[in-house]
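Sharing a structure below in structure tokens format, with a few things to ask.
All protein chains but one are shown in place.
Entry: chain A
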Amino acid sequence: MANPEVNLLFHQPIVDHAFTTDGSVLAVTKDNSVELYERHGHGFTLKDELKGHDLVVTSVDIAPNSGKIVTCSQDRNAYVWEPTATGWKEGLVLLRINRAATFVRWSPNEEKFAVGSGARVIAICYFEEEGNWWVSKHLKKPIRSTILSVNWHPNSVLLAAGSADAHARVFSAFIKGVDQRPEPTPWGERLPFNTVCGEFLNNSGGWVHDVAFSPSGNALAFTAHDSSVTIVYPSGPDQPPQAVMTVSTHQLPFTTLTWITEEEIVAAGHDCEPFRFRGSVSQGWGSVGALDSSKSRSSSIARESSARDLFKQMDLKGKNVNTAATDDIQLKTIHQNTITRIRPYEGDAAHGGVKKISSSGIDGRIVIFPVGGARPAFTH
């Protein structure tokens, strides 16, 4: 298996990142701006900066076809950035929320996007030709706390949301005049705006960090702060789900997850490395181990420790420079802090599976992991 590609961009947290479809441009959040990097051979060079938010940017997403970027921030605003000949043109979105915006994602058809917030609402935003601006409609009931993540169903109507009230929910975000009536799915048939198609909770609770529909849209996975990954298979409208499977893991909680194929999920979080889960509705789900294949870290990480640190090690403990750096300064994982987001990078989960995933971390790294074949089964 190929080695992961590690890029240390800066020494600040990256809370969210997004690539264009061809992988040539990378958008990362950095404090209250979003930086755009262009790929040059094996590295990335800073190309542009999207400035406009007053407070920390919490999320960024790039529409795969139109190339429009949407960002949202703790300043309660969201902007849509359109590429023009003279640079990026920003458009303010009327979110009408009184708390921080926490998460934003384009719908697959790129006509809408959803913004999660601390105001216990999800703003579903769409473009209004008349006023020439982005307006929003609120999904409100029965959200009891901050929305931490949203994820669109492939049909661009259903929306899953994970909340700090420990529930993962599936809503209808059908906007009259924008959406066509969708094909019936196991989640529901008639779907007026704000229909709650499902509400799920773990046994041991814990706020829900991330949610994701499977590639077909016929299953939902979510990960909560009880170190678990739960997969829900719906059976039909207004029926209890066919199966709800929870995998409680040995690890620290996962903050993000993504589907690789219909029967495989990768999740990552506070343990600083991605883990793989595999299963199906008939066989059940289980953890099959870490994705991070090489535990002996390459020199790229050792290089980073400052000369002062190394001197201190030698001075205090009489340790050799080379071993000191790897012994107790560095984690054994590639990311040196919590992984904040993983996304598919190469390949399509619905067609043949994701081949590579990208991850961003609080350590300022962007890592591209090959997903490849599984390692031998987990023993512990």
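Here is the rule we use: contacts are C-beta pairs under 8 Å (C-beta built on N, C-alpha and C of every residue); 3 or more make two chains touch, one makes a residue touch a chain; residues count from 1.
Please note the rule applied: contacts and distances are computed from a predicted model.
A single chain of the complex does not appear, and UniProt lists its protein name as "Actin-related protein 2/3 complex subunit 5", one of "Small ribosomal subunit protein mS29", "WD repeat-containing protein 46", "E2 ubiquitin-conjugating enzyme" or "Actin-related protein 2/3 complex subunit 5".
Although one chain is not drawn, the whole complex shows that of A:Ser136, A:Ser227 or A:Ser358 it is A:Ser227 that touches it.
The chain not shown here is touched by just one of A:Thr29, A:Thr249 or A:Thr333, and that residue is A:Thr249. Although one chain is not drawn, its touching partners on chain A can still be listed: residues 120, 144-145, 165-167, 201, 203-207, 224-228, 248-253, 380.
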